[in-house]
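The other protein chains are all here in position, but one chain of the complex has been omitted.
Note that the chains are named A, B and C in the order they appear, and that numbering of residues resets to 1 at the start of each chain.
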Amino acid sequence: MAITMAVIGAGRIGRIHAGNAALNPAVRLAGVADAIPDPAAKLAAELGTRVLTVDQIFADSAINAVLIGSSTDTHADLIQRAAAAGKHIFCEKPVDLDLARARECEKVVKASGKACLIGFQRRFDPTFAAVKARIEQGEIGVLEALTVISRDPGAPPVDYLKRSGGIFKDMLIHDFDIFRWILGDEAQTVYAAASALTDPKIASEANDADTTAVTIRTVSGKLCQIHTSRRAAYGYDQRFEVLGSKGLLQAGNHRPTEVAAWGTDVVSFDKPEHFFLQRYEKAYRNELDHFVAALGGHEKLRVGIEDGVKALELADAATTSWREGRIISLR
Amino acid sequence: MAITMAVIGAGRIGRIHAGNAALNPAVRLAGVADAIPDPAAKLAAELGTRVLTVDQIFADSAINAVLIGSSTDTHADLIQRAAAAGKHIFCEKPVDLDLARARECEKVVKASGKACLIGFQRRFDPTFAAVKARIEQGEIGVLEALTVISRDPGAPPVDYLKRSGGIFKDMLIHDFDIFRWILGDEAQTVYAAASALTDPKIASEANDADTTAVTIRTVSGKLCQIHTSRRAAYGYDQRFEVLGSKGLLQAGNHRPTEVAAWGTDVVSFDKPEHFFLQRYEKAYRNELDHFVAALGGHEKLRVGIEDGVKALELADAATTSWREGRIISLR
Amino acid sequence: MAITMAVIGAGRIGRIHAGNAALNPAVRLAGVADAIPDPAAKLAAELGTRVLTVDQIFADSAINAVLIGSSTDTHADLIQRAAAAGKHIFCEKPVDLDLARARECEKVVKASGKACLIGFQRRFDPTFAAVKARIEQGEIGVLEALTVISRDPGAPPVDYLKRSGGIFKDMLIHDFDIFRWILGDEAQTVYAAASALTDPKIASEANDADTTAVTIRTVSGKLCQIHTSRRAAYGYDQRFEVLGSKGLLQAGNHRPTEVAAWGTDVVSFDKPEHFFLQRYEKAYRNELDHFVAALGGHEKLRVGIEDGVKALELADAATTSWREGRIISLR
Partner (left out) sequence: MAITMAVIGAGRIGRIHAGNAALNPAVRLAGVADAIPDPAAKLAAELGTRVLTVDQIFADSAINAVLIGSSTDTHADLIQRAAAAGKHIFCEKPVDLDLARARECEKVVKASGKACLIGFQRRFDPTFAAVKARIEQGEIGVLEALTVISRDPGAPPVDYLKRSGGIFKDMLIHDFDIFRWILGDEAQTVYAAASALTDPKIASEANDADTTAVTIRTVSGKLCQIHTSRRAAYGYDQRFEVLGSKGLLQAGNHRPTEVAAWGTDVVSFDKPEHFFLQRYEKAYRNELDHFVAALGGHEKLRVGIEDGVKALELADAATTSWREGRIISLR
């Protein structure tokens, strides 16, 4: 199947996806749209394609796939319009900040029969994907427990946080997806503790937290703990480990180089890759290629809109658990 | 100060402490007592000392320190008798399985004015102690979060578990002490999830769990997550990591050797030290030496009976949280 | 400066360079030539360029740079023709197997005033380049000693080895360049020991060795040891470490993933990247980009034909040392 793809959103993440699309020989890039003209023109020029409007994209029957990398508040509307226009969809996470709205999108997409990949790019990271594959091969037997450590180098501005939906929807949405994907099980109870420790304004102005500790117990009794922080002095930290009856698999950070320096005080190594653009560079590429392969019928779509909805359910539950100080039962 | 010490309990842990006492040049070993004659005789012979009865020990005014390594159900009684007899005390954890009884012991000991070290030997492990020292030197700034991973190679027999007080008192008592010691803060809320995943009899016969996920939020908002399992296929696993405003300190496992083997499939290293006797060999030695140094006035006692009581409070709270499915507020 | 580049050689390495050239926005790819038509046509189609003959390339004044990735025996001739045609040159190592011939090429290139980068891609590996940069920043003070470990997963066919110029020219040429580049010094004496241990035909039919131990003492007394093997059961191994007055810098292998697996016997990690195409994927890309940046005047050319000649001098000396069982003095 020939993929003719248009990209909506020429910001940081849109540029990455568009660049990866341009590298995939099965994709013809039909054009780029953005609410702001300049970034769209710049990206289109770099990739040798045209600037389009969103309306043009949905009206052009030659375009059979859209990549939605615009701001979060546009996702649900664009998903629904794209599904209505009969296009396959690759949409950045989250589907929407509102669970009910996300569920509506899921219905529309399911009714359309088109693919809708939600951008949980971590599933396509070489290290994370290798852990998943080894679990499926039975290397560690029956799964029992998952520990996730997820830390950002620094918090976004408080103004961003006010509109972010809160740390559980904005940051842990990825970790909730990791939980479902790695343990292959659904949550029965969710408990979330949290604090604002790095900047008092995160609590006083954004009514949010920056440090969290989430516990999920699954319907089969598996246990998952997620710890996140908005600020790690040493940078970006993306690790998890999963215990099974036959052993443990750990997913570690990637480093820019493999230099070891033996000095008068310590033996030192590089810090992890700087931030998500560096750490997940290969993941973004793999994700786009997987989307294209799935449209072409060469692979089965590995993450769909239902995964986006279910991660949001967990984020909602964690938010409530934290705000109301109680354990949330989901099933 | 010359230390004349008697050892009560010639089992596995009593032998270790007695052996370390024999290696400490400031200690004169006065004798060994055990409810069962043979182990006492064997240990006494190996260390060139005598077999005594417990009564003889408490009656002998030349003995100014007792080391209690007998079974858990004897601890409280022996602590109280030793305190009454004016002896310094080194007692294995726990003080008692019953919190009220442990608090009684604390009162008696405090009234006696004698030292009472409770055997949280992990505080004396070189790696764990180095993390603590570096925290105190300010290396990672203000503490924010602690993640503890603590796994045993295999569960004890179900008959043992029935009398153990449950996993939170029997196994996590050490981890609760690590929490208090490393974060230097007290718990405000405790939440515990748990499952019996390794052996159904642990639930059905011992009414216990083998896999736990505990979350503690401190009075200052710090977050601590503890994950434990009774059974790790790869052996004994003792790690924690503590995040602060300026960085992260991780305490890793120790390995028997530093061999790396590059084979046709993988590059492999030794598993961690087999179990606590191997991993904490140095810790037990350091702990005994510290007790002696504290009695001699050379060091300030670093862990007292109040620490034993407070760890038990947390174990009690976690047990209740798990059994009743609710968050426990301690303060 | 706009770079219009033609690629000679559409085999494994030619394809890599051509692909990287296509990714560099400052390069216009003018065409691809190969003695065999099919690979050239395939590569040209993939990159959206034309098939050219070598004569067409040298005759086309719009082409100002040629990338020579054809077989070793064509290098010297093509370098000389390219220089005569006034083109900048990016040529795979080695310049030639014959030192005198390589020196002729050097003269012709120098006379032409054009750039001639010889493909020592390891200099552009992120890890190796970071070590070099940190040395130049003075991190380890005055350099004293270098240890290089360089092992291939398996030996090429004996028929290839017969025409290869021997292990020192065919395999260690890269390591000799690493020596000169990292220590920033020239050899005074060279000693080489070697054996054929993996396959007796390597000695009996190719009159070659598969395992080597080279020692170089520089004019300033620095010491370098190089160990290579044609066959490592665990794959490709590319490491070195450099000792200075203030510390040690080690360059380690890269791994496909950062998974750690804790099993019943060992804790294991991935083997190093499979072979040079994987390990040096980024290096090849960086190398091409550097060549383009150097032609554009944005960077100073970091490796020239003189480096190719000097590495060959060392390979010649090592070959003689081994064959004649004596220490070779170069200065």
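By our rule, a contact is a pair of C-beta atoms (placed from the backbone, for glycine too) under 8 Å apart; a residue touches a chain by one contact, two chains touch by 3 or more.
Quick caveat, the model's predicted, so the values are computed rather than measured.
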| item | value |
| --- | --- |
| Option from B:P37, B:G252 or B:G296 whose C-beta touches the chain left out | B:G252 |
| Omitted-chain contact residue, chosen from C:K222, C:R255, C:R285 or C:R302 | C:K222 |
| Hidden partner chain, touching residue among A:P37, A:G263 or A:G296 | A:G263 |
| Residue numbers in chain B that touch the chain omitted from display | 25, 46, 126-127, 130-131, 134, 139-140, 246-254, 256-264 |
| Missing-chain contacts mapped onto chain A | 232-234, 237, 261-272 |
| Footprint left on chain C by the chain that the document does not show | 140-142, 144-145, 147, 149, 151, 189, 191, 193-198, 211-213, 215, 217, 221-225, 227, 229, 231-234, 237, 241, 243-248, 325-327 |
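What we mean here is this: only the chains that are shown with their structure count from here on.
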| item | value |
| --- | --- |
| Chain A and chain B: spacing of chain centres that average the CA atoms, whole Å | 41 |
| Chain centre separation in whole Å, for chain C relative to chain B (CA means) | 57 |
| Chain C, residues touching no fewer than two other chains | 261-264 |
